[in-house]
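One chain of protein is taken out of this complex; the other chains stay put.
By letter and in written order, the chains are A, B and C; residue numbering begins at 1 in each of them.
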Amino acid sequence: MGVDAFETTINVAKMFVIFLMMVQAVPVLVWLERRGSAFIQNRFGPNRVGPLGLMQLLADAVKFLFKEEFLPKKAVAFLYYAAPVIALVPGALALASIPLGPPIEVAAFEMLGRQMGPYVFKLQGYDIGIGIVFILGVSSLGAYGLLMAGWGSASKYSLLGALRASAQMISYELALSLSLVGILLVYGTFNFYEIIAQQQGPLRFMFWGKENVISWLPNWGVFFNPVGMILFAASTFAEANRLPFDLPEAEGELVAGFHTEYGGFKMLMFFIGEYGHMIVASALLATFYFGGYGIPFVSPANIETFFHAQGFGLTAASALTALVSHLALLVKVALFLWVFIWVRWTLPRFRYDQLMDLGWKSMLPWALANVVVTAVWLLVANTK
Amino acid sequence: MNALFAVILLAIIIITFGVFLLVVSGRLGPKRQHSAVKDMPYESGLPGTDTKDTKVSVKFYLTAILFIIFDIEIVFMYPWAVTYLDSVKAGAGIYLLGAMGVFILLFVIGLIWEIKSKALEWD
Amino acid sequence: MPAMTEALLKVSLNHYLVLSAILFTLGMLGVLLRKNVIVILMSIELMLNAVNITFIAFSRYSGNIDGQVMVFFVMTIAAAEAAVGLALAVLIFKRFKEVNIRYFEHLRG
Partner (left out) sequence: MLELADYTFYFLAALVLISGIAVITAQNPIFSALWLALTMIGVAGIFVSLDAWFVAGVQLIVYAGAVMVLFVMVIMLFDLRHEIHAFSRGILSGFLKLASAGIVLGLIVGTVYRSAETVFAPPPVETDKMADVTKALANTLFTKYIFSFEVIGVLLLVIAIGAVTLSRIRGGTHASHD
């Protein structure tokens, strides 16, 4: 068949690893959220189980596992049980298409008496040429999980919460996808690798057909499209149903929104989906506006040459470069995730009409203006 | 391995994992015990009323309709956005900007109309 | 496996066309057999999707990008049709508390 068994194995294993990464990140994030909230509010938070309370989530998970099954009367069983499974899908599918580091080159080697390689493994689940369009498409499927949960559990709070959630999600999806048009105009490609490659080195921009360089700033997208960055970040809060946009589960009004009737592991699965949204949003923010896995002023090629000079072989140097770059991305993502948690205790919740007004009457026009201004600016800047 | 197969594979992995979790947590938990109160949907402790009477604002579906229309307009901007820089460098930027300018103008007219006609008003 | 069967199973343009034909017929059956306006609208979407498959398949096998542009337009029209169709369905429901297709004949004047 011409398909290399070794390569296929690695590629399949990558899927599992990336999915497990998302699932594993959730307990850490929940711990961070609870400890962070406690820190901001000047209290202790979970600190009993294990060092710093790190084992708390393990204990919670075990407790969740041993909960009694529950199905409300009149509930549509199929929808009720399918909804949490569906809620897992968009986040993981989107995360797998974001590059987590530069590709690893593996030099040819001999295994079991057979000549293998050379290979290039990308640090992502699958490389899709249309990157961001795929992510937008997949994350727009997120509404189904909510609607199925809301309808399936045959409860008023759930139905209202689901309708609110999906109306909010679709409203902010407009601002989200429109704010990305600005950055696509600047880079002229959907491909994440090309976008990241264009963000390396010092800040370089065209003006009246002449190239200018500002040597003390990295060449990040945020300097080309600051308004787009702010709009994108704000609408991801709404997409992930986080405060100040957590209307779907406003405790004071709707008990818990669409997952009112859920408990145990089923609720945890909704949580995983929600945190998956946050992780994807942070990774996208880093990729589009903050150089992705790139370290400011240092290109991956430089890192690799450095490791070569230290006496590492091709494979080892490449793997180490990928590791270092991946850590850079991880730092950025962690920073944005912390902002997500921070904002939760800084801003109060919106009212529903304010939320819709903000989405449709402020953010949409601003995003549109951003597109027009960027287009005109590009035209002016590149004309001699 | 092509990307389409990879996407399908990952989707299958996720769904299998989810179903596995459902089954495991269903098996491990205590035996389900029915009672009239427990099986009732939660309504803050008040006696539940029939869900058929739930009145939902028609605003929700109006929002969804407007979302479809604006979403398509934004989707049309995506191919334009990727090809714009190339065209600007090739000297055809004015033409593309004009083509999209008319489209954006129609978009703005629609948006202003919706705002003026109070279709986006939630009260 | 005999070579004949294998030649039939190897995916070619015809496979896509037949798939599209079956999908189109399903949509047609839905329009003919169902009475709920919303389900009829969904069946129309099914038929439009079948046509889109044909467009893309021909575009791919003849190396001509125009088919993809056409699919773009078809999607737009389909979405617009769904928006207006559902607005009508909501009107029907408000008056008759049911969305049966036979109430559409009252939509005059």
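Following the convention adopted for this analysis, a contact is a pair of C-beta atoms (placed from the backbone, for glycine too) under 8 Å apart; a residue touches a chain by one contact, two chains touch by 3 or more.
Keep in mind that what you see is a predicted model, and the values were worked out from it rather than measured.
Listed by label, the shown chains that the missing chain touches in the whole complex are A, B, C.
Of the listed residues A:Val26, A:Leu57, A:Leu147 or A:Val280, the one in contact with the hidden chain in the full complex is A:Leu147.
One chain is missing from the display, and on subunit A it is touched by residues 1, 3, 79, 127-130, 133-134, 136-138, 140-141, 143-144, 147-148, 150-151, 159, 162-163, 166-167, 170, 173, 177, 189-191, 194.
By the touch definition given at the top, subunit C reaches the unshown chain through residues 6-7, 9-19, 21-30, 32-36, 38-39, 41-43, 45-46, 49, 52-53, 56-57, 59-61, 63, 65-66, 68-69, 71-73, 75-80, 82-84, 86-91, 93-97, 99-100, 106, 109.
Residues of subunit B in touch with the missing chain: 1-5, 7-8, 51-52, 54, 56, 58, 60-62, 64-73, 75-76, 78-80, 82-83, 86, 96, 99, 102-103, 106-107, 109-110, 113-114, 117, 119.
Everything below uses one rule, namely that only the chains that are shown with their structure count from here on.
If you sketch which chains touch which, the chains link end to end in a single open path, with no loop closing it.
Ranked by the number of C-beta pairs in contact, the top chain pair here is A-B. Averaging C-alpha coordinates per chain places the centre of subunit A 17 Å away from that of subunit B. In whole angstrom, the spacing between the mean C-alpha positions of subunit A and subunit C is 34. Subunit C has its Cα centroid 21 Å from the Cα centroid of subunit B. Of all residues in subunit B, none touches two or more other chains.
Those residues of subunit A that touch subunit B in the complex are listed here as 3, 7-8, 11-12, 15-16, 18-19, 23, 64-75, 81, 84-85, 88-89, 92-93, 96, 125-128, 133, 153-160, 163, 166-167, 170-171, 173-174, 177-178, 181, 184-190, 255, 260-261, 264-266, 269, 352-353, 356-357, 360-361, 364-365, 368, 371-372, 375-376, 378-379, 382-383.
Against subunit A, in their complex, subunit B makes its touches with residues 1, 3, 6-7, 9-11, 13-15, 17-19, 21-22, 24-26, 28-33, 38-44, 51, 54, 56, 59-60, 63-64, 67, 70-71, 74-75, 77-78, 81-86, 88-89, 93-94, 97, 100-101, 104, 107-108, 111, 114-115, 120-123. Those residues of subunit B whose C-beta lies close enough to touch subunit C in the complex are 58, 61, 65, 68-69, 72, 76.
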